[in-house]
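What you see is the complex with one protein chain gone and the rest in place.
A and B label the chains in the order they appear, each numbered from 1.
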Amino acid sequence: MGAGHAHKLYRHAHSPVHALPPHTKLAAVFAFVVVVVSTPREAMWAFGLYAVLLGVVAAVARVPAGFLLRRLLIEIPFVAFAVLMPFVAQGERVEVLGMSLSVSGLWGAWNVLAKGTLGVAASVLLAATTELRELLLGLQRLKLPPLLVQIASFMIRYGDVIADEMRRMRIARESRGFEASGVRHWGVLAKSAGALFIRSYERGERVHLAMISRGYAGSMPVIDEVTASRAQWSYAFALPFAALVVCLLGWNL
Amino acid sequence: MHVPDGFINAPVSAVAGVVAAGAVAVSLRGARRELDERTAPLAGLVAAFIFAVQMLNFPVAAGTSGHLLGGALAAILVGPYTGVLCVSVVLLMQGILFADGGLTALGVNISVMAVVTVVVAYAVFRGLVKVLPKKRPSVTASAFIAALLSVPAAAAVFTLVYAVGGTTDVPIGSVLTAMVGVHTLIGMGEAAITALTVGAVIAVRPDLVYGARGLTAPLKLRVNGELVDAPAARPEPVAVAARSSRKFLLAGLGVSLLLAGVVSFYASADPDGLEKVAADKGIDAKAEDHAAADSPLADYGVEGLTNSRLSGGLAGVIGVGVTIVAGTGVFWAVRKRRTGEDCSPTSVPENV
Partner (left out) sequence: MDFAAPSLEVAGLAFAYPDGHQALFGVDFSIGRGERVALLGPNGAGKTTLVLHLNGILTAGAGTVTVAGLPVGKRHMAEIRRKVGIVFQDPDDQLFMPTVREDVAFGPAAAGVKGAELEARVDRALEQVGMAGFKERPPHHLSFGQRRRVAVATVLAMEPEILVLDEPSSNLDPASRRELADILRSLDVTVLMVTHDLPYALELCPRSLILSEGVIAADGATGALLGDDELMRAHRLELPFGFDPRSVDPRSVDPRSVRAVER
């Protein structure tokens, strides 16, 4: 994970989607996913339309298809689960290629795959077009408790620092000829984890000292405020509104 | 493993979201009471630690390896409130930044992976530490058992959520067996790593292990020469912590009891509702059902006969209702109890 402007998923570009205020994007993606999840799974064509909608957004945002597809791989554990469903689920069974599969299991697998994939794709698009810093500002603007946003902000700021410390500890271990190859080495690894915790906690204490030295008294000063115009809101919500239309059609057709 | 979108239906996801939000709200208050203005940096750094340690691979055998989930470790090292906050923030960031876990499933993920693991682990840990002799090996042993139980507990709760709001009618009984079985195995690894890590921390900085507070002997103040007493730089938070964590435990216990009650009710009231599905109704019934229903709720129980659908729905509604009541109950209990005691420590770095 990267700090600041260059987290792994972010793709720097200047597109209308990149330019949208972060809180409108967060709200729009969330609304979109809610609509997708609420769509009846039998309306298969609706999911096709959702995918087209996301494709349009990706095109406008200049996110290449290859990038998007690669990021979808995060789903794999659940694909495996979905593949199992037709075998373990109950209900009427059908013969497919000589295998007896549960009909409701097939529907369930389709449901999870379709909705899960669309959800991941939407999140990937959000992360690809929004800087980390902006995401935090957006969460703040969406009235997430400020303390939670601060914790998230510190986690992101120090995630790399701590990961670096962890890497240095591994190098130090390996430099002394230690190679973890099985359960009997867990003690050594756990000692590293313990040391890492102590370092992290003590750094937290030092960061706190640095903060109060500069006048921190429990709440972060507001330095940046993001705002969105009505036009930007409606632009961002074009996606969930279009999806909602599809969803309503899905319920009624 | 993070639950994606579409795995749990919309209403149950929403309820889980409310439960998660309530738990996070309670934890925010609790953490602030314990850490005061140090909450943000300390919880942030611990969250970063949890995030990093999840990337630390523990080799099991020939090429396979496991990693820590961290709920139990967080609970024991920094206490239940901060623990819930840290794991929740990690999950939130994984969802938004890495698309790991669906946005609509965030409530489920936080409820199961942050709240259940932390509360179960902390309750078991504190219980054992109280019972066992006050020695260091007891702390390590308690950490082991707490972590061991926390993982299958989370798996069981997830299965229950799935039973109420799952989108596929897999046989819940066998799923429960499989989930708990597999996760007990995972729990063994989690337990070993957690216990070893807690042991490593307690050997160097026993004062940092939240769950073992009160085990260390009180520090003796020695003042040299004619100099006046050094002012107590950090008021002992132990009393407050002990009291608030007892409340937390009671509340957590109450919730679990309620949940368990509901679920057993559900399981006993509707065993054939699930089995009957196996009988005869296929895609036709589903289509009919579907035509009749025009709310997102129809996604749940969509497969069955009217009566099984009814009972399933009823159980779902009751479960949902009780969960909300329980969630708000905890919230109110904790809020009412708030006496507004204010400890504002001038914090002191431990190292000179």
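Here is the rule we go by: a contact is a pair of C-beta atoms (placed from the backbone, for glycine too) under 8 Å apart; a residue touches a chain by one contact, two chains touch by 3 or more.
Predicted model only: the values in this text are computed from it and were never measured.
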Hidden partner chain, touching residue among A:41, A:71, A:115 or A:203: A:203
Among A:37, A:61, A:74 or A:132, the residue in touch with the chain that has been omitted: A:132
Listed residues A:51, A:198, A:211 or A:248, member touching the removed chain: A:211
Where the unshown chain meets chain A, residue by residue: 2-6, 132-133, 136, 153-154, 156-158, 160-161, 203, 206-207, 209-217, 221-224
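Assume only the chains that are shown with their structure count from here on.
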Centroid distance [mean C-alpha coordinates] between chain B and chain A, Å: 20
Residues of chain A defined as touching chain B within the complex: 1, 7-9, 26, 29-30, 33-34, 36-38, 40-42, 71, 74-75, 77-78, 85, 88-92, 103-105, 107-109, 111-112, 114-116, 118-120, 122-124, 126-127, 132, 135, 139, 145, 147-148, 150-159, 161-163, 166, 180-183, 185-187, 189-198, 200-209, 211-212, 216-218, 220, 251-252
Residue ranges of chain B touching chain A (in the complex, touch as defined): 1, 4-7, 9-10, 13, 24-25, 28, 31-32, 36-49, 51-53, 55-61, 68, 77, 85-86, 88-90, 92-93, 95-100, 102-105, 167-171, 174-175, 192-193, 196-201, 203-205, 208, 274-275, 277-278, 280-283, 286-287, 290, 294, 296, 298-299, 303, 347, 349-351
